[in-house]
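As you look at this complex, bear in mind that one protein chain is not there, while each of the others sits in place.
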Amino acid sequence: MLSSMLVSGLITGTFYALMALGLTMIFGVLRIVNFAHGEFYMIGGFAYVLLYHSLGVPIVAALPAAVVAGAALGWVVERLLIRPVYAEMGARQQGRDEYAIIVTFALSILLIAAMTKIVGPWSLQGPRLIDGPPLLIAGIRVSPHQLAALGIALFFLLGTLYLLNYSLWGRQIRAVAQNRSAAAVMGVDVGKVSTIVFATAGGLAALAGALLSNMISPSPDVGAFPAIKSYVIIVLGGLGSPLGALIGGLLLGVIENLGAIYISFSYRDTYGLVLLVVILLVRPNGLFGEMRREV
Amino acid sequence: MLSRLSRLKRLAFTSAMALAIFANAPNGAHSQETFDIGVSTILTPPGSVIQGIQVRQALELIADWQNEQGGVLGKKIKLVVADDQGTTEGGRTVAERLITRDKVSVITGQASSNVVLASLEVAKKYGVPVVNVNGWASGIRTAGVPQVFSPGPYTTRVITATVDTLIALGSKKVFGAFDNTDAGFSLEKEMSKQLKERAPQIQYKSVILDRAAKDYLPVVLQIQAEKPDVVVSELIAPAGYILMNQLYDQGVAPTKDTMFFEMGGMTDNPDFWKNIRGAGKGALAFGHYHPKFDLPAIGVEFRKRFVERYKVEPGRLSFQAADALFVILDAAKRANSTESAALTEALAKTDYLGTRGQITFDKTPGPTFNQWVEVPYAIFQFTAVDQKLDDTTLLKQSNGPLDLKGIVAP
Amino acid sequence: MSDLIVVEDLTKRFGSLVAVDGVSFTIGEGELVGFLGPNGSGKTTVLNMMSGLLRPDAGRISLSGANVGGMTADRIARAGMIRMFQLTRIYPEMTVIENLLTAGFALGLDKRQATERADELLADLKILAYREAFASDLSGGQQKLLEFACCFMKAPKIALLDEPFAAIHPTMRQTLADYVRGTNAAGQAYILVSHDMPIVIDLCPRAICLAAGSVLADGPTDEVLREPAVIEAYLGPNHS
Partner (left out) sequence: MAARVSSLRRPAAPTSRTQLAIALLMLAALAPLPTLGLEIYWQGVVITSLYYAMLATNWNLLAGYTGLFSLAPAGFAMLGAYVTALLWTYAGVSPLIGIPSGAIVCAVVGLIIGILTLRLSGPYLALTTLALAEILRVIALNSFDITRGEIGLEVPALFSHQSSYYYMFIVAVGCLLIGLHWLLGKPCGLYLRAIRNDETGARARGVRTVFWKVFAFTISSGFCGLAGALFAHYVIIVSPSIGHLLVTGLVMSMVVLGGMGTLLGPLVGALLVNVSSEYLRAAGDYQHIVFPIIVIVFARFCREGLVGRIAMMFNARAGVNAARGSRTTEVLASS
């Protein structure tokens, strides 16, 4: 049971990390928390399921399309709602925080309500990526679909981390994250980087939603808990730290499952909060957080 | 000084606006020309909207149908639909609003136990009858409110049927999964009680699950370790779907060693097969309706009209809602009145052939008070993926005995 | 003259960059010291550490003999070391008088004292006409004067001024310089960071020059400015 739950926790954690990675990238570059992150996940899940079920789009096309839908939403949100404000606020960090929290939280409620109006409150199960007999891993049966989903998630997770560290694209993002104005002086198009980061984050969350849609049938309000978990993870990993998001995600997945066995299954979703409190007490900058230069 | 004056003007303007808003309030001018029936049901989350829609469709269909034929006592039937969101506060405020603002003389349509429970006090306080469509919880009956009637399912009935089936299957070890709602808890209690009394040979374990959870793997592994003959689930959608899928994915149930028995009424949801693929094949289900039921003429007619109008088969909730409204109309006819007190009195004496059978209300205080005791039910089995209810194997006819001959191993 | 401020071996790193590297100096009661150094030499970082906004990685800062290293910024301010920023930090959505009262109350004045003091400062700095205006309505120079006034609601032991003369109107600059000179004559100590060399020469008898995070020169202003290393590091080769 223990080893099964560890394996299962790591699998769940991978998907948490996929969501948290985008969130922490947004924070790194824009210094804001996207409170509509769970809805990117929801949109991804619905795009995948509806394209497949209602329009008959094959899976190989529906999955990328879901990612594109999430990325497009991220792009639009950044351009329409986020950009104008940090452009005009300049140095006044506080005003930007205020606006970002209000707008993204409102957006979250809006997207849930709009989706409920459009497709109804139903939940829809997504199709499997591949069918086949399950494999036995550490006492739990893992279906080929789950393995494929896990593989894709890991690929995107590690791929994004790799690109962040070694590509020009990633270097630009990290430059903006470290010092926005210095990056701008050095010729980095800060606005473009911000848009790209938001779109990437939207795409990653949407991918998580699509990949999990077979296990967790998406409904319009499906994003709330994955989002709350990614908030816990980014604090755990250190705000703005991509590696922290990965480790934090895996850690939360495992801790939740351990809590489910040893404490109580019913309160599984609450262990994240306990963890959050512990982090804030012991290591407020998170596992991989850096002290930031002030003033 | 100038600005102070302007401020006063602004104040006057604000007050005028506020008054205008109240003056234009959409208050239901109570008309003697119509029979106003309050419908409190789930139109928006967090409650299960699918249920609300099925209830509303049936009620609107019957209202139109009866109005075509001249209505009741020469009055047109008017449904005043309000959204209780399936929440407790929603249930209470909607009931209060329907009675005090819209001046309805009777309320129906409630699709969840907590909403009915929340409206008990209101019904008693204003003396307005409530005909409950889908509140299963025992508390609704044991409260003994004379204005509240239940022609729908109730806890004991579901459990009696389930335990009958478990005994007939010759099970030795049963695992039950219930959700953390009032219905879930009371069903769980009733289940262990009945199994202890009627089938002490059956080893029984159960678990209460969070309906909002998205991953039940720890529980599934626990069930796997127990190796029961039958897994019984009362979880409603979408939690029930997730549990079923995970049981299936882990190879726990339905398998040739372990049957799966669904008693939460999920199987007639329109999205059932959209969420359950292989997990549905071989599953046993308890239902309050089955297309192969021997329906009375009015039930056949209702079904025909429903399919014509909505292009889908009516589910059990639609039948339950239909019977609730028919019972109200019947009471109005017998009372020759649409006043609340007269309706309550007439409802208590109901003896009416509804869409699924002869409806009467029990007078014994306790878990069957004001309840249609003999509310019909079916036990059936899915034998293929995407199978329509019509094609499933019916193991128990509406009022017939349980016959497991047709059962197949998954 | 007793030591008001003693800074020993102050060090701050940002990642691999050593922004301040073992800076030490002392400042006596009533001194007015100019802080010089090219951009990025660590002047603002030293001020940030002294005012408690940044925690030093190593080193000691004491004010009147008491260690203030590790104290929070607000405690240091109340202890008498107050700070004016390079980028003006006032409360834009509050009125001028509210800005001043906030500082006064925080530094322990009561309402009557604070109001009298605020009016006095506004008159001295020639912005009394804007007493009731919102701070955001003031011009950039006026906002600087307001922030300056906020720092003097209760005379500090020492005021750390970061580029107070940058980008303000010459008349206001004169007002500000007069105020600094006047109060210094009455015993007010200052550290003045400025790029405006004539003003530093005019106001500050002593200067400290930082370069690349270290103290390059410390002494009477004219001597410091004659130091070849300073000329090379700070003023550039074509100045001589």
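Brief remarks follow.
First chain written, first letter: the chains are A, B and C, and each begins at residue 1.
In this text, contacts are C-beta pairs under 8 Å (C-beta built on N, C-alpha and C of every residue); 3 or more make two chains touch, one makes a residue touch a chain.
What you see is a predicted model; the values in this text were computed from it and never measured.
The chain not shown here is in contact, across the full complex, with A, B, C. Of the options A:I59, A:V119, A:I137 or A:I228, the residue whose C-beta touches the omitted chain is A:I228. In the complete assembly, the contact with the undisplayed chain comes from B:I208, out of B:I167, B:I208 or B:L402. Residues 27, 32-33, 35, 81, 84-85, 94, 97-99, 101-103, 105-107, 109-110, 112-114, 117, 224-225, 228, 231-232, 235, 239, 266-267, 269-270, 272-273, 276-277, 280-281, 284, 294-295 of subunit A touch the missing chain (whole complex, contact as defined above). Listed by residue number, the positions of subunit B touching the unshown chain are 2-4, 6-7, 10-11, 14-15, 18, 21-22, 25-27, 43-44, 46, 83, 85, 87-90, 92-93, 96-97, 100-101, 113-114, 117-118, 121, 137, 180-182, 185, 208, 210, 212. For subunit C, the residues in touch with the chain missing from this view are 51, 53, 72-74, 77-78, 82-83, 85, 89-95, 97-98, 101-103, 105-107, 111, 128-134, 136-137, 147, 150-151.
Methods note: only the chains that are shown with their structure count from here on.
With respect to subunit A, maximal separation of chain centres occurs for C (centres as means of Cα atoms). Computed from the mean C-alpha positions, the centre of subunit A lies at a distance of 44 Å from the centre of subunit C. For this pair, subunit A with subunit B, the centres built from the Cα atoms lie 37 Å apart.
Inter-chain spacing, taken between the CA centroids of subunit B and subunit C, is 73 Å.
For subunit A in complex with subunit B, the touching residues are 1, 4-5, 8, 12, 53, 116, 120-125, 134, 139-141, 143, 146, 215-217, 219-222, 225, 257, 260-261, 265-266, 268-269. By the touch rule above, subunit B contacts subunit A in their complex via residues 44-46, 48-50, 180, 207-210, 212-215, 217-219, 221-222, 225, 237-238, 241-242, 245-246, 249-251, 270-271, 274-277.
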